[in-house]
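Moving on to chain A:
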Amino acid sequence: MKHIDLSKKVVEMIGVTKKFGDLTANDAIGLTVHQGEIHALLGENGAGKSTLMNVLYGIYTPTKGQIRINGSPVEISSPSVAISQGIGMVHQHFMLVKPFTVTENIILGKETAGCFGKINMNQAAKDVSKISEKYGLQVDPLAKVQDITVGMEQRVEILKALYRGAQTLILDEPTAVLTPQEIKDLTRIIKNLTAEGKSIILITHKLKEIKESADYCTIIRRGKHIGTVQVDQVDEQQLASMMVGRTVNFKVDKQNGAKGGPVLEISGLHVKDNRGLPALKGLDLCVRAGEIIGVAGVDGNGQSELIEAVTGLRPIESGSVSIQGKQINNLTPRQIHGRRVSTIPEDRQLRGMISEFSIAENMILENYYKPPFSKKGFSQTAPIKENAQTLIQRFDVRPDDPDYRAGALSGGNQQKMIIARQIANNPDLLIAAQPTRGLDVGAIEYVHKALMAQRNEGKAVLLISLELDEIINLSDTIAIIYEGRIIGLLQNGDADEKKIGLMMAGHVN
Partner candidate 1 sequence: MSIKAKLTNWSNSAKRYLDNTFVFTLIAIFIGLITGAIILAFAGFNPFESYWAMAVGIFSKPKYIIYTIIKATPIIITGYSVAFAFRTGLFNIGAEGQFIVGGIVAALAGYFLHLPPVIHAMVAFALAVGAAAAWGAAAGYLKARFGVHEVISTIMLNWIALYLSNYLVMSPAVKRAESEATHKILATARIDLFGVWKVSEQGMAWRMENRFFHDLLKPDINIGIIVAILLGVMIFLILKKTTLGYELRAVGFNKDAAENGGINVNRSFMSSMAIAGGLAGAAGALQVLGVSLECVNLSNMEGYGFDGIAVALIGGNTPAGCFLSGLLFGALKYGGGKLQSMMGAPREIISIVIGTILFFTAMPKLIRYFTSRINQKREEK
Partner candidate 2 sequence: GKKEKQDPDSTSQSGVMKVGMVSDLGGVMDQSFNESAWEGLLRAQNELGIKIGYLESNNNSDYGPNLESLTDAGNSLIWSIGFMMGDAALEAAKANPEQKYGIVDMAYGNNTPPNLISVLFKSEQASFLVGYIAGRMTKTNKVGFIGGIKGFIIDSFDYGFHAGVNYANADVKILRQYVESFSDAAKGKSIANQMYQQGADIVFHASGPVGDGVIEAAKEKSKWAIGVDKDQNSLAPDNVLTSAIKRVDNAIFNIVSDLQKGKFAGGATVVYGLKEGGVDIAPSSDKHVPKEILSEVAELKTKIIRKEIVIPYNAKTYEKFYIAKQ
């Protein structure tokens, strides 16, 4: 807390209310940030954290309330105003133009142009390198954003704010997609920034991170301000219960089930990525019945391609993938479902659901053509609805209305809907890719229990996640993926974060 200057209130939000139609996303919330402070914002999914920050950044205009910057009231009517007030924001969903280079993304909107409006790209790239060095945020200024890792994307986002001279930096769930090393780097960067007198508002669901880096924490529940605490005076359990209004159980029960025979066997798998470059280079992996294998690794080491190859979405160049001893190389996704493989896809909105469909329609995405949902080519409304009702009950999807549009569900409930559908298929192998990305602790708890239940029922589970805690908590065996190969297997007992972290960076032993 040594950098905090309590006399300088850089941001004050007073009684900020934001309504979307009838929904009150923020209800008279107050927030004060001092210079040099790291202020955490904590709350369940949909509590209103992002909304509050979007108000501060001028994306939303508040329905009521006042904002003061450095003591004087300002009306932040647009992001430009926020930028000019020294506020920078890294959004929960990155605001990057994928086909643009890192430099183009950073200078966008603040380009210096010569005659005929020409941008001197070389000069701009040099400027970017300069500030990236200054803050220790390594990026490749000329790389296209679509080709860089998530970690680098994040650094680009932070650089965008710093390039505009941000004094207060809002980070909306910055660690949700990072590896442990990257998280550590980020924490270091954040501390450096506060040492320079900048203030940080940090939104995160990870209590551990709040404990590690934040000075103050404001808790929001259902749009209401619950309280602001000094972080070193509370523990994680207290924070959690303030957030959800009840006590939360972090540990998952792991029974010692009996392991069965191999369900998924992969050997010597070679697969290319979207650009035609090798992504998997001879990957071997075996998942047995009754166990969870957790694949840990830095994003972009072939995880996505692995899932796609196994589920039939990506052609296999060589090697073999077998289910229950039978090869499934290059079968269609439907044939692979037929082999009792279910997948919780990595990007739920892109691959897991059809937003415009109702919950009921989404619940039959793999089975719509089978009886009882279809007879003689006609969809059967009653069984479809019944199926949805059963699953909604069993997996506690809210609201419990089968006709509700899936796109209108909260992220957590969307995920529950997908998990419900996949588990209802009663698979031998369940592939769960990033199953808790962006979910709050309550929802995470739910998902973890569901995965564990599958294992305990004697199913094989392949878990692919960037959340190391999740991998460690759930897996029987941890497989570390690096540059398209599994470079090591660790039994749950002898895996610790440090060891895994090193292997993820390619260090074997």
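What we mean here is this: a residue touches a chain if its C-beta (ideal position, glycine included) is under 8 Å from a C-beta of that chain, and two chains touch if they have at least 3 such contacts; residues count from 1.
Candidate selection criterion: all candidates are chains of the complex that A comes from, given by their letters.
From a predicted model like this one, the values you see are computed outputs, not experimental measurements.
> Spot the contact partner of chain A in this complex among 1 or 2.
1
> Show which residues of chain A lie in contact with candidate 1 when the two form their complex.
Touching candidate 1 from chain A are residues 311, 313, 332-334, 337, 343, 345, 350-357, 361, 365-366, 368-369, 374, 377-379, 405.
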